[in-house]
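For subunit A:
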Amino acid sequence: MKENILIRKVVALVSVMIFTTLIMAGCGSTTKDSTSGASESKKIIIGTGNGFKPYCYLDDSGNLVGYELEVLKEVNRRLPQYKFEFETLDFKNILLSLGASKVDIGAHQFEKNPDRAQKYLFADESYTTFILRITVAKNRTDINSIEDLHGKSVLVGEGGNDAFVLEQYNKEHGNPIKLVYTSGSDPVTMIKALEDCRADAFISIKRIVDGYNQTYGDKVKIVGQPISTSSTYYIYRKEDTQLKTDIDKVLKEMKADGTLAQISIKVLGGDYTTND
Partner candidate 1 sequence: MWGEAMEGFFNISLVVEALPQLLTRLHITLFLVVAATILGIVAGIIIALLRIYRIPGFNQISLLYISFMRGTPIIVQMFIVYYGLPAILSSVGININRWDKMIFLILTYGLNMAAFLAEIIRAAIVSVPIGQTEAAYAVGMTRLQTFWRIIAPQAVLMGLPSIGINIVGLLQDSSIAFLLGIVDVMGKARAIGANTYHSLEAYVGAAVIFLVITLLLEKVCATIERRLTMKIIGD
Partner candidate 2 sequence: MIKITDIHKAFGKNEVLKGIDVEVAKGEVIVIIGPSGSGKTTLLRCINFLEKADSGKMTLGSTQVAFKHATSKEILAIRRQTAMVFQSYNLFNNKTALENVMEGLVTARKVPLRQAAEIGKNMLDKVGLADKHNAYPSRLSGGQQQRVGIARALALNPEVILFDEPTSALDPTLVSEVLAVMKKIAQEGITMIVVTHEMSFAYDIANRILFMDGGVIVEQGTPKDLFVNAKEERTKQFLKRIVPEWSYNI
């Protein structure tokens, strides 16, 4: 009997402590960045990243900024029946969170492919183009096309578009390119690897490579023709067709009236909504 009383008391004590902790946690949270909207509007949580400049990243004072945010804010302005809130997650976890209904839209420059479409619902309307090019060390002259990469090692970011494109290429051509997976989020190690000839190339987009060269001093360059021209889309859960249709419609409008291009020029420094 006494044992039971002891245990019951301890359990009660613990419940109180856990409860307090949870309440404290609730108060301590400051991560949500909400856009104001009508009170009867439906809350939609956008899952995006916080480490991908210039699409979604945190500025000096810790606010989420970037292209993804600007476009979706405009979309939300045109869709008052929804109220968008932003949740930042690591790239991989955005998809997990979407599947688990923790977020309702994935917005992190996602590209479409059949494998992915099996599990998630992709938008029909794209909002950015993604033109991937080969990037090599400044002094390299031997690589000018994807064929030149045969037998070479190429750094690819885990889960990135670059990895996907090369994986497809490898599948079709009998694995000629050696893929080296990296965390992708640390350009320092990637550029260092090119400089030291540890790897021969990586795949990126021009505006990002320009950023690297500004930061680290001219160390890398873009070569040859684009190896892939694709577009990026929002991702939804399979059942959220209404949401998808609504946003697709707005995106079409924004493209038609030039708003999307304006945002792109303002944030990305060029119109990358239809070509690079």
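Per the selection procedure, all candidates are chains of the complex that A comes from, given by their letters.
In the analysis below, contacts are C-beta pairs under 8 Å (C-beta built on N, C-alpha and C of every residue); 3 or more make two chains touch, one makes a residue touch a chain; residues count from 1.
Bear in mind the structure is a predicted one, so any value in this text is a computation, not a measurement.
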Pick the candidate that touches subunit A in this complex from 1 or 2. 1
Sites on subunit A touched by candidate 1 in the complex: 2-3, 5-7, 9-11, 13-14, 17-18, 21-22, 24-26, 28-29, 31, 45, 50-53, 57-60, 62, 87-90, 92-93, 96-97, 99-102, 185-188, 191-192, 211-212, 215-217, 219
